[in-house]
Every structure is written in C-alpha cells, then in structure tokens.
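The complex is shown incomplete by one protein chain, all other protein chains being positioned as in the whole.
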Amino acid sequence: MTWRRLLRHETILALLVLLALFVLDRQSDKFFTLDNLFNQGRLMTEVGLVAIVMTFVIITGGIDLSVGSILGMTAILIGVFWKNLGLPLPVAIGLGLVVGTLAGVANGIIITRFRVPPLIATLGTLALYRGIAEGVSQARSVRGYPEWFYVLGQGQLLGVPTQLWIFGIAAVVAAALLGWTTCGRTTYAIGSNEVAARFSGLSVDVTKVAIYAASGLAAAVAAAIFVSRVSTTRSDMGTGIELDAITAVVLGGTSIFGGRGTIVGTLLGLVLIQALKNGLSLAGVKSDGTVVLIGAVLILTILLSNLFHRDQNR
Amino acid sequence: MLKTTLTAAAALALTTGLASAQSAWTGGDDLPTSPLACDGTPATPASVAYDGGEPTNPPDRNGKSITVVDVPKLIGIGYFDATSKGIAEAAKEMGTMTATTDGPVEANIDDQITVIDNYITKGVDGILFAANDPVAISPVLKKALAAGINVVGYDANSEPAARQWFVNQAEFNGIAKAMIDSLVAEAGDDASFAIVTSTFTTPNQARWIAEMGAYAAACHPNLKWLETVEAQEDNILSFNQANTLINKYGDELKGILGMTSVATPASADAVTQAGQCGKIAVVGLATPNAMKPYVEADCVKSVVLWNPVDLGYAAAFVLRAAADATLKPGDTSVKAGKLGDLSVINGSEILLGAPFVFTKENIGEFDF
Partner (left out) sequence: MTESTEFRAHRSGPARCVSAYGQEIVIACALVALFVVVSAINPRFLGANNVNTIVSGNAYIAVAAIGMSMIIITGHIDVSVGALIGVLATISGTLAVSGYPVWVAWTLPILIGAAINGVVGALVAYGRLPSIVVTLGMLSILRGGLVFVTGGAWINNLPPSFQLAQARLLGVPVPIWFMLVLTIAAFLWMRNTAFGRSLYAIGGNAEAARAAGIPVERRIVQVFMIHGAFAGIATMLFATQLKIIQSTVPPNLELTIITASVIGGVSILGGTGTVIGSTLAAVLFAAIGSAMIFVNVSAYWLRAVIGLLILVTVLVDMARRNREFRGSQR
C-alpha cells in the first residue's frame, strides 16, 4: 500500500469535488459565498463527526450501523437528565456523552468478546438503542433550553459557526491519530489482516473497543449539536445518519473490506455530498432528484476508482 | 450454553416486565384542552393580540410577481399532493405567483430544515410550510424572516414567532367534536373504540386525540377508549395494526378511529376483510378518493376532513396578501380568492372553516 496508490483515489475525488464546485458555482451565484459555505459547514457537522470516526471503524473491516440510534438515544437522555432529573444542563450533556461512549463500548464488547460480526451486532444495537430512546422518552419532546445552549448549534465563534470549530479540531486530531500514531497503524493492520496483527502482538481487541467507543462518543457529540441546532429533542433524531456517514467514508476511498482509507478522503467525500445537496437545490433540482443523483455519484465514483485499482480484487 | 440461554431469557423477561408499565395513551403535549359545547354552540373566540413574526425589511412586493416554495412534511402522500394542487391552482388564478413544491422524501425534521435552508440561500420571496416539528423548524424559519422572506404555514404549525400567519384547517376541538359525534352516531353512545394514529409524537394527531378525550369525557362519558396504536405513515402497517385490534378485542370493539389519511383507509380495509362492516364503525380523517370504495360499500358512513386543496389555495392567497402588505397584524379577516373572507383567530391564525364530513351522498363530487 504505497502513497502513490492511495493518492490516486483521493486525487480523482479531489478533481471531482473541484469539478462539482465549479459547475455548481456557474449554476447559481449564491453557491460560492462565504455565508453559504459556512452554513453548509454547519449542516454538515453532525454527519461529519460521525463519518470521521466511521473511517476508523471501516478501515478495521468493521461497520457501525448504530450511530444514528446512539445519536437519538443521547439526545433524548440529555433532555431527560436536564428536565426530568433536574440536573444542570452542562452536567446533563456530559452524562449524555458518557452514555453515548458506553453504548459504543457495548458495541465493541459484543464484537470482540462474543465475536459477533459487526454488521449484525450493530444491527441489533441499532434497534435496541433506538428502542431505548423511544421507551424512555415515551414519545415526548423536551424543549425550552436556555439561550446559551443554542450558541453551540446556531451561533458563531469568531465569525465561524461554533460547531465548525469542533468539527475542524476533530478532523485534525483524527487525521493525526490515523496517520502518525501507533494507534493508527494498528487500525490499518487490523483491517489488512486481523490474524496477523494479533500474532504480531498488537492489542487488537482493545483498539477495536476504543474505536467503537469513539464512534459512540462522536454520535453523542453530534447529538448535542443537533439538539442545539433545532432547539428540541425527538426520539427519531439521527435516523439514517449511518447511511450518510458510510456513503461519505466509502466515497472518500476507504475500502469496505478494510485496510485502506484516509481522513482526507472522508472529508472530500463529505464535501462532495454536501456540495451536491446544496448546489443542486440552488440550481433548481428538487429533493428527489438530488437523492437519485447522490446515489448515482456514489456508484460511479467507486466504479471509476476500481477501474484504476484493477489489482485490488479483495 | 445453557447459562447463556437462561440469562438471555431472564433479561428478555425482565425487559418485557418493565415494559408492561403501560397506559392506553401517553402521548400529547401537556397543553390544556378546550372541548366545544356538546350541542355545537360555537365558543366565543377570545380576542388575542397578534403573535406572529415579522420579516425584517422585506422588499416592496406589492403587485409584483413573487416566487414561492411550498415545503410540506413530506412528498409522497395523497394529502400533500392535494395541498400542492391547491397552491398551484391559486398561483394560476393570481397570475403573479410562481409556486414550487419541494420537500423531503421522508417525514424527517433534518431534511425539511435543509430544504428550507437551501431555498433561503437561493432567494425566494415566500415560503409555505407544514412542519414536521413545531419547535425544530422555528430556527430556520426565523432565519427566513430575518432575510426578508414572507413565511406562512398551513396544516402543521410552527412556533408563532417563527412565521407571519398560519392557515388552520379547522380548530383542534372542532375536529375532535366531528370525529366523536360521527362515531357516536354510528356506534352508539356507549361504544368501545380504538384509535390508529401515525406516531404519538406527531403534533396535530396528538392534539386531536387529547381534544377527543376531553370532548368525549364531557359529552359522551359512556364511551370506552380501549387503546391507541401507532402505524407511522405506512398503510400495510396500519392494516396489520387495525387487524390486530379487531382480533384482540373481538366483539368488544365497536369503532376504530383513524387519525391520518393513511390509517383510515387501511383500517376500513381491515374491517372489510374481516367481514365486520356494519359491526365495527370506521370513522377518520382521510382523502375522499381513498375512501370512495368503502363509503360506496356502506362500510364507512362518514369521513371527516377539510378540503386540503382549499387549504393549499387559502395558504397561497394568505401569503400573497402578506407579501403585498394588504394583510397586516391586527387585521381580523383576509380575502382568499374564491373562498371569500376567512377570519383571523388566536392572534395570527387564519381559519379555513369547519371540518367537512364526506358521506355517500357527496363523496362523488370530489377528486383528491
């Protein structure tokens, strides 16, 4: 796995992104304004955070379908902790993050200790966590949060939307972790050949649990941002976010079989999808048309990339 | 292996046991109910000050051509297809409005917010909406107002300050009264009934059910409310849920109330296929086209609704009036094309009228 081979997919993707941005800019003069770009960044953060950690998960050859449910469950619990239990809001949010991380740890344990394939394990927890969200909330929403909380999702910090700072920091940290630390190299090793990694003395199980825990944490942070952005909690929040995240990660060049992928690729994938969603709408294409196009783009991009990677038949 | 199975079974039993703490209905939004008088004397409306929002520095749109986007809860169900038709009809009649309907493919707050956001960036003159969640949609609508866009809602409200006006198809308590009265007329004053709704959180449905409970308690205390089940917006699920209710209660069940345009025809179909037409009354909200076969077969006697085509039509005219500034805060009525004058209630709501009951006699006249 040389840098040159990796670079090829990311280069194609980067060219695609530039092409898309250029075309969309020609279609509407409102597209390439700082205001719009920041706004899109704001809308992209929740999926983005989840997708960044999902990159790690998929590189290890696994998958996490329960992130949407963890998001919903955390959102509901933040509301319940704050309103029903009367805890101060920062404590409630902190507790919510803890619960989200524990949910991820549970995923990790089911996968490593009980050897359940990640697809099935997270399929089960997807139903379980969503069910907990519905059951605990009894379908009621929690509203009326204090004003300062809305700064997270709707406000700005030094002229840039607040959540974009969080997203930016997360992206940088994740890229550093993946590219330059032992933890990152272990991740790639697990994905390339788990048995060999284990026999090489790498702490495979601990890394995996940590990655799934991080996935839960990312979903929990996304939940806090989402609640702040829409000023309410609902038990159906986050449904479908796992598919959006996986689409972005796969689009970014991460192989679903594991062993290959970069954060930069995921970021490019996210940008491409968000740009399409926004730009196409500004150009007059309606929601249903955009949904179709994104599906087509996904298939075509991977197809194109595969044509350049003929030797990678796993 | 045995240990694992036993622990697993115990866990399952425990969960189910805990989950058994149930009641027939725990939805609703804690707002006070205000049932109408049993004999139908309309309540005197309290005059409320205008509580809607205002666009910031809107350009002068009086008499000019405007572009409007209509963002319903979702695209793909007959009800919003009908409201969309009404809006298109109004736009054509006015000649000065271009209206597009664009919405999420699922009833999802995030998707709806994204659609509205995109149109704000694109630059429309007016937004019509039917909210998936009243609180969640408000930040983005306030953003629209701040951008000088006129915002008018219909069918499902947002927070009042997030839009200028809201066209209300019928008062919540009016719908509740019509439903319960129809049920009583068919099944009797002491019937046991069950409700099939979309989800317990859908705001309109939750309000209607709360108001129905209050009205029934006040005017028909012998009615027995058995259970409420959720069926989302899926007609096969509604069908299966209705069937399960019929199976569970057997002869005890005398009526099913359908709370959405998806649940009512599915429940009617369940009653028909179970051979219970005439024994179980089906009353609900639905579009006439979906109910024609059942009404013609005498399985369903009355379908309660308002005219969603008129609803869309009125909303478009209200938006035009707001954009032209001919409708101002404090006005008590607005002219809505062929519908005539509609009155302003509750500060910033515009009432379409009383709920309409479709029966065998008149259902053939409608096509939506």
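Just so it is clear, A and B label the chains in written order, and each chain counts residues from 1 on its own.
What we mean here is this: a contact is a pair of C-beta atoms (placed from the backbone, for glycine too) under 8 Å apart; a residue touches a chain by one contact, two chains touch by 3 or more.
These figures come from a predicted structure and were not determined experimentally.
Engineer: Quick one: which of A:V160, A:L177 or A:I294 touches the chain that's been left out?
Structural biologist: Here the residue in touch with the unshown chain is A:I294.
Engineer: Which residue, B:A130, B:A290, B:V303 or B:L342, contacts the hidden chain when the whole complex is considered?
Structural biologist: Once the missing chain is taken into account, the touching residue is B:A290.
Engineer: Would you mind spotting which of B:V48, B:A185, B:A217 or B:I236 touches the chain that isn't drawn?
Structural biologist: Missing-chain contact among the listed residues: B:I236.
Engineer: Have a look at A:V99, A:A223 or A:I246 and name the one touching the chain we're not showing.
Structural biologist: A:I246
Engineer: Which residue among B:E89, B:E186 or B:D269 touches the omitted chain?
Structural biologist: Counting the whole complex, the residue in contact with the absent chain is B:D269.
Engineer: Identify the residues of chain A touching the omitted chain, counting contacts across the whole complex.
Structural biologist: Answer for chain A: residues 63, 110, 114-117, 119-121, 123-132, 134-135, 137-139, 243, 246-247, 250, 255-257, 286-296, 298-299, 302-303, 306, 313 touch the chain left out.
Engineer: Mind pulling the chain B residues that touch the left-out chain?
Structural biologist: Residues in contact with the chain left out: 1, 4-5, 8, 11-12, 15-16, 18-23, 26, 74-78, 80-81, 84, 105-106, 200, 227, 229-230, 232-237, 239-241, 243-250, 262, 265-266, 269, 273-274, 289-290, 292-293.
Criterion: only the chains that are shown with their structure count from here on.
Engineer: Could you pull out which chain B residues touch chain A in their complex?
Structural biologist: 19, 26-27, 29, 75, 100, 102-106, 108-111, 113-115, 117-119, 121-123, 133, 135-139, 199-201
Engineer: What does chain A use to touch chain B in their complex?
Structural biologist: 28, 30, 35-36, 39, 43, 135, 138-141, 143, 150, 154, 226, 229-232, 234-237, 239-240, 277-278, 281-282, 286-288, 291
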